[in-house]
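Input: a single structure, listed below in structure tokens.
All protein chains but one are shown at their positions in the complex.
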Amino acid sequence: MTPATILGIGAAIIVSIALYGVVTASSLLRRIVALNLLGGGIFLLFGVIARRGAAAGFESDPVPQALVITGIVVAFAGTALAVALVVRLEQARNESPDADGERLDGADAP
Amino acid sequence: MSAVLLAMAAAVIATTIAALWRAVNGPARSDRLMSVQLLGTGAIAALLLVAGATGAGSALDLALVLAMLSSFATIAVALAPAPGRGGAA
Amino acid sequence: MLLDFWTVAVAALGVLFFVAGTAGVLRFPDPLSRLHAVTKADTLGVGLIALAIVPQAATPLDAAKILLIWLATMLSAATVGPLLARVAIRNGDER
Partner (left out) sequence: MIAGAVFDIALVALLVALAAWSVSTRSGFTAIVGFIGYGVLLVVAWMRLRAPDVALTEGTIAAGLGGVLLLTAQARVGESAARTSAGAPRQDGGPSTIARIGIAILCAFVGASLIAVVLSLPEPAPSLAPLTAEALPRVGLGNPVNAVLLGARALDTLLEKVVVFLAVIGVWSLSRDHAWGSSPSIGPRTTSRVGGAAGGIAPAPAGPIAMLARIVPPFGIVVAGYLLWNGANEPGGAFASAAMLAAMALLVLMAGLGRIPRCSQGSWRATIVAGPLLFMAVALLGLPLAGAFLAFPEAWSKPIIVVIEIALVISVASALVLLIAGPPTTEPSP
């Protein structure tokens, strides 16, 4: 088995575990963490495809690599925004523990 | 020789797997942080060995970046207010 | 040839320190003693491995980078050690 195949199988297992985490997470922050695990696994699959596409003197196809780099940056920006929303939501919930706060609570646990 | 160095890199990764037991079982927050710190040091060592085995200068760049940033997680935890009650995470 | 022997021997010693560090993390009784294993044994391990790899560096720049990696690891360990100890004491984990 080539390194690409071994890492590809690992990435597939990571994707399934992280997907389970995203669906069943007990808090929003945990969900964000699981989403990032999932992203890491999917990026790794791109890397496997890039490694297999080694040609023209490159050890790895540059185009999927460029896609992954863009993906990592965008995923980080998205994560930061999501994290800021979660922190703000938590503050809002603690400031108004009335009916409004309860509704936010309900929206948290689908 | 490069095979020997790669095998050593595998050995370093294997020891960090063993240290992961401490991360999983804790019991303290500081224990878990410690294991991740060890994982970072292990990754730096493995990258150094890979660089020695393959002559890839980029592995050194990576090890350098990891080494410079390896203390960030611990700093963030040390600056965060202590958890409310108890302490064991 | 001699340099290759140096690389393998010193790197093996470094790996040994990693094994020792892991053993310490697993076996020492409380967080503060485990701290020794993480910040001392592993830093020494990286230092030895860096020293072992230097002769294999392709260019002087690579050799300088290896030394910088070693310095950064030591600095980071020196910072992380007291901080982890404070986290442990603050959370009351020292026993």
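Structure notes:
To keep things simple, chains are lettered A, B and C as they appear, and every chain counts its residues starting from 1.
As a convention for this text, a residue touches a chain if its C-beta (ideal position, glycine included) is under 8 Å from a C-beta of that chain, and two chains touch if they have at least 3 such contacts.
Every value quoted in this text rests on a predicted model; they were computed, and no experiment measured them.
Contacts of the undisplayed chain with the visible chains, over the whole complex, involve A, B, C. By the touch criterion stated above, the residues of subunit C touching the omitted chain are 68, 72, 75-76, 78-83, 86, 89-90.
The chain not shown here touches subunit B at positions 3-4, 6-7, 9-10, 13-14, 16-17, 20, 23-24, 26, 29, 32-33, 35-36, 39-40, 43, 46-47, 50, 56-59, 61-62, 64-66, 68-73, 75-85, 89.
Mapped onto subunit A, contacts with the missing chain fall at residues 1, 3-21, 23-27, 29-30, 32-34, 36-37, 40-41, 43-45, 47-63, 65-70, 72-74, 76-81, 83-88, 90-91, 94-95, 97, 105, 108-109.
Keep this in mind: only the chains that are shown with their structure count from here on.
Centrality by C-alpha centroid: the chain sitting nearest the overall protein C-alpha mean is B. Separation between the centroids of subunit A and subunit B, computed from CA atoms only, is 21 Å.
Residues of subunit B found to touch two or more other chains are absent. Across the complex, subunit B meets subunit C through its residues 1, 4-5, 8, 11-12, 15-16, 18-19, 21-22, 27-31, 33-35, 37-38, 41-42, 44-45, 48-49, 51-52, 55, 57, 60-61, 63-64, 67-68, 70-71, 74-75, 77-78, 82-83, 87-88. Looking at the complex, you find that subunit C touches subunit B at residues 4, 7-8, 11-12, 14-15, 18-19, 21-22, 25-26, 31, 34-35, 38, 42-43, 45-46, 49-50, 52-53, 56, 58-59, 62, 65-66, 68-69, 72-73, 76-77, 79-80, 83-88, 90-93.
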